[in-house]
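Complex shown without one protein chain; remaining protein chains in place.
Presenting chain A:
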C-alpha cells in the first residue's frame, strides 16, 4: 500500500489562493464596545466573494478523497488497494497500515477514533482509506476501486441493545478515565447528581407529573463543507489551512499522528462557513496532512454535501425520563430524572455533554431535592458531540414540557408557574454551586409575555388567502381550513465557557505602533471566526482600551498561543477577555514610555489617572497630555499574554456536587404558531425572545446571534432530524433534500428584547450569548403546537404524522 514514486516539488511554496489576509478596520468601521459594528466580511459573504476553505487553491495541488464504510458495524477482513493505486493520475492510497507512528487514533478528550479504520468499522461512513490524485474525479474513481471485505456484526443502536446481556462491545479495550465508574463498557460516561432527598420530597408533593421525552438527532447543517489544504514545507513539516473551531486542539491531535513536533505543523484558519459545534472534532485534517507529506505536494480535500453528513458529529439524540412534583400553591418539590444520550460510535465530546445535561437538567428553577442521572452510550449510530446548546438543549425540551404539564395539572398559568419557581441570584444549583450573578429568569418571562401578540389571521387579504402566511406556505395546502393558533412559552439555562475544572484560557497578542503618524493597533489571536463576530469585537475592545481608530486583525493561526474553542458561548468572554488583558498591559507600557519621554513636561504624567482616547494620552479630567503617535515614536509596544476566567471544579462522580460552571446564560421565548390540524403542518408566526447578555459589546451582532439560535431551535422543533435506520444504523437522509432546515418562509419574525445586567466577574460584565436562544426556542414552539392541537407531543422534531395520528 505504498505510493508510487513521484518527483517531489521542493520549490518554496507561497501561500495558497484563498488564504485569509489581515483585515484592517479603519474609520469606516469604527465602533467601541457597546456600539453596533458591521462585520468586515459581511458584504463579501452575501455577495459570494468571501474565500471559504473550499475555495483554497494551490497551483500544483492534488485532491484527496476518503473511502468510507458502507455499513455501520463490521470486521474488516481485507483491504486491497492495488487497482486503485494503479489508476493513472493517482499519487497515493493510504490505509491504516500506512500511518507513520504508533499514534493511530485521535479524539477531543478520549483518543478512541481511528484516523483510518482498522480491525473493524463502528459506524456508517467511517473513514477506511484515503486517495490523492491529480483530479477530484480520478480520486473518486480510484477510491471506488479499493476492495474492502467486511464481515458484518450486530448493531448497537440504543440503551437496550447497548446494555443487553452479551452485547457486543463497541470498544473492546477501553483504557479511558471514565471506564472505571461507568456501569457498562458501552456507556461512555455517567454523571449522577444527588442533592437533598428527592424521595422524601416527593411525599410532600400534591401533584406528580411524569414524562418520557425523545429528542431527535440534529445536524449543525453548516453551509461550508469540511475542507482544507495541506501544504508540505521544506523543513519536513506541513502547513494546514483549514476551517475549524479550535486550531490548537486540532494541532494537539494532528501532530502525534504525523510524528511531527507541534512547531512543524503550522495551522492557519481558512474561511469558515459556519460551525455550531460540528468543527470541534477533526474531519479531513490528518488525512490531508498524511497525503501531503506522502506525496510532497499540496493536497486539498473538500467533502461534498452527502459526505459532510458523515464528516462531523451531530447533536446527541436523547431519551429523557422526568418526574416532577409540586404543591398546590405551585412550588416544585423535587425532580427525578434520567437522561440517556446516544453518543454513537466514538466519544467525541460525550463526557462533557453528559456533565452539562446532568448539571442543567433542572433548568432555571429552584428545586432543592433532586435525583439526577445522565449517561452517554457508545452505539453504532453516527458519532455525536458538540452542537450549540451542548446537552442543555435536550434537557430544556424535557423540563419545559414538564413545567407546562404541572401548570396545567395545578390549573395555573404556565408563565406564572415558571416565575414562581424561577431561580435568581443566590439560588443554589443542584450541584451545590451558588448562582453569583444576575439570573433574571422571571423578568425574561415577563418581558416575552408582555410583547404585543401578532394579529390573528394575517393571511387574509382582499385578494383571498396569502398562502405564504399559512401552514404549507407556497405548497397551497390550506386557505385557512383547519388552521388553529397556539401560544407557548419556554425559558432555559446554559453554562458559558468550559466547565468541570477545565483550564479554559485564551491568548492574545496586541501591538501598538504609529504608522504614518497614526496610532494603529494590531490584534493577533488564534480565535476561530466561525461567524460569531469576534472579528468585530476584538477591534472594538482594542479601540476602547487603546483609544485608536485603526485596528488590524491578523489571520488566526498557531503562531500565537491557543485561544481555546469557538464554542460554549465563550469567545467574547475568554478571548475578548484576553484581548482586553493584553491591551491593558500595552496601555501601561505606552504610558510608561510617555512618562519616560514627556513626564518632565507636565506633572499630570506622574499624578493623574491616564487614559488613551481619540489617539491621545489624556487625564481622567480630560486634559490632553500628548499624541499617542508622538509617545510611540518609532517604537512598537507588543504584549502577548494568556487570560483565564475563574477556575471551576469537576463534579463529584457520585453526588455531582462541585462548582463546575463559570457563568450562566438565560433566554426566554414566546412562540406563536398556526397549525393546520388536519394536515399536521405548522407555520411559526412569531418567536419572541428576551435574553440577558450582561453587556452587548456589539448589539447588532448580539441580535443576530439570538435570531440565529432561535431559528436553529425552531428547526429541530418542526423539521430537522437525521434519520437512522434502527435495524442497520445507517443514515437515511444525508442530504439537504431530506434533511430540511428552515427557509426564510419558515422563519418567523423574531422580536428581541436584550437585557443587560452586568456579571461583575466577566469582562465588561458580558454574558455569553450564542447558545441560550437555541435552548428555549424548541420547547416554546412545541408548547405552542400542544396549545393549538391539545396533543401531548413528547418528541421533537414534530412531524405531520405526529399531529394527524398517522405515525
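What we mean here is this: contacts are C-beta pairs under 8 Å (C-beta built on N, C-alpha and C of every residue); 3 or more make two chains touch, one makes a residue touch a chain; residues count from 1.
Keep in mind that, in the parts below, contacts and distances are computed from a predicted model.
With the options "MaoC family dehydratase", "Xanthine dehydrogenase family protein subunit M", "Outer membrane beta-barrel porin/alpha-amylase" or "ABC transporter substrate-binding protein" in hand, the undepicted chain maps to the protein name "Xanthine dehydrogenase family protein subunit M" (source: UniProt). In the complete assembly, the contact with the undisplayed chain comes from A:473, out of A:274, A:296 or A:473.
In the complete complex, the hidden chain is touched by one of A:19, A:679, A:697 or A:729, namely A:679.
Interface note: of A:153, A:740 or A:793, the residue touching the hidden chain in the full complex is A:740. Although one chain is not displayed, chain A still touches it through residues 140, 304-306, 468, 471-479, 481-482, 678-681, 683, 718-719, 723, 732-733, 735, 737-738, 740, 742-746, 799-801, 804, 806-807.
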